[in-house]
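Have a look at this one.
Only one protein chain is missing; all other protein chains are in place.
Now for chain A:
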């Protein structure tokens, strides 16, 4: 794949735990094309979220390389990684991870502000309007439901119009109906901004909405629908 926006080459991740060193990812090689939507699936503990963290530079690979937009994330320092994310990436988590001491508007405006956008608040407000929270801009996370908090998190991830959107089980903490609505918004945002979307999910119906599904097991890629299609 020549125009890969994300490219992992024999990437491994080992972490030191109480029970000793654990190999979480074992030689992942994967290319993801610009504009592609990829679903990462697999049983619990298979390494899906860890792989997503590696792609976002939130975790550093123990060996191998992780290239994003031509940058090797394994060689960048903490601050360079932060700068890279604010310019090119948006991340959504299962537990939303909003800053409790900030209102919805402030949460969404923060990455824009960090990126130096002069119109951070105007754009943040527009993004909140787009996810249907135009009337909750001044509410704090604790004053919102789980679904509303996840919509704020989505708006926050999408507001800087990132090249890459990473979502780690964004509906995992939500009921079916709310989860469905969140996914509609997520895919809508992705379509609107043309971002590449990598989505970790347990739900087969969500994975089916992706262009491509990568199945992980025991830290390795077990199956890749792209490769199957290529064959």
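Going forward, a contact is a pair of C-beta atoms (placed from the backbone, for glycine too) under 8 Å apart; a residue touches a chain by one contact, two chains touch by 3 or more; residues count from 1.
As a working rule, contacts and distances are computed from a predicted model.
Missing chain, UniProt name from the options "Energy-coupling factor transporter transmembrane protein EcfT", "FtsX-like permease family protein", "Heme exporter protein C" or "Multicomponent Na+:H+ antiporter subunit E": "FtsX-like permease family protein". Chain A meets the missing chain through residues 15, 49-50, 53, 56, 58-60, 78-79, 81-87, 91, 93-95, 97-102, 106, 109-111, 113-116, 118, 120-121, 140, 142, 156.
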